[in-house]
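What you see is the complex with one protein chain gone and the rest in place.
And now, chain A:
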């Protein structure tokens, strides 16, 4: 019966919303501060931020040396 299905679905939805409503939440300002802190801490070791010296660049095409 579609009505029984609807009720079953509605019950499931209520159960799901109860789970989601019950969690602890931290302040957005704290979340943002933590994200910023992580970025600052790891900035120096992020090759795409710091840059990669040519000699260490794994993707750079290595041209053969020509001895003149």
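Criterion: contacts are C-beta pairs under 8 Å (C-beta built on N, C-alpha and C of every residue); 3 or more make two chains touch, one makes a residue touch a chain; residues count from 1.
We adopt the following convention: contacts and distances are computed from a predicted model.
A single chain of the complex does not appear, and UniProt lists its protein name as "Guanine nucleotide-binding protein G(I)/G(S)/G(T) subunit beta-3-like", one of "GPI-anchor transamidase", "ER membrane protein complex subunit 9", "Guanine nucleotide-binding protein G(I)/G(S)/G(T) subunit beta-3-like" or "Nuclear pore complex protein Nup85". Touching residues on chain A toward the chain that is not drawn are 3-4, 6-7, 10-11, 13-14, 16-21, 23-36, 38-43, 45-49, 52, 57-61.
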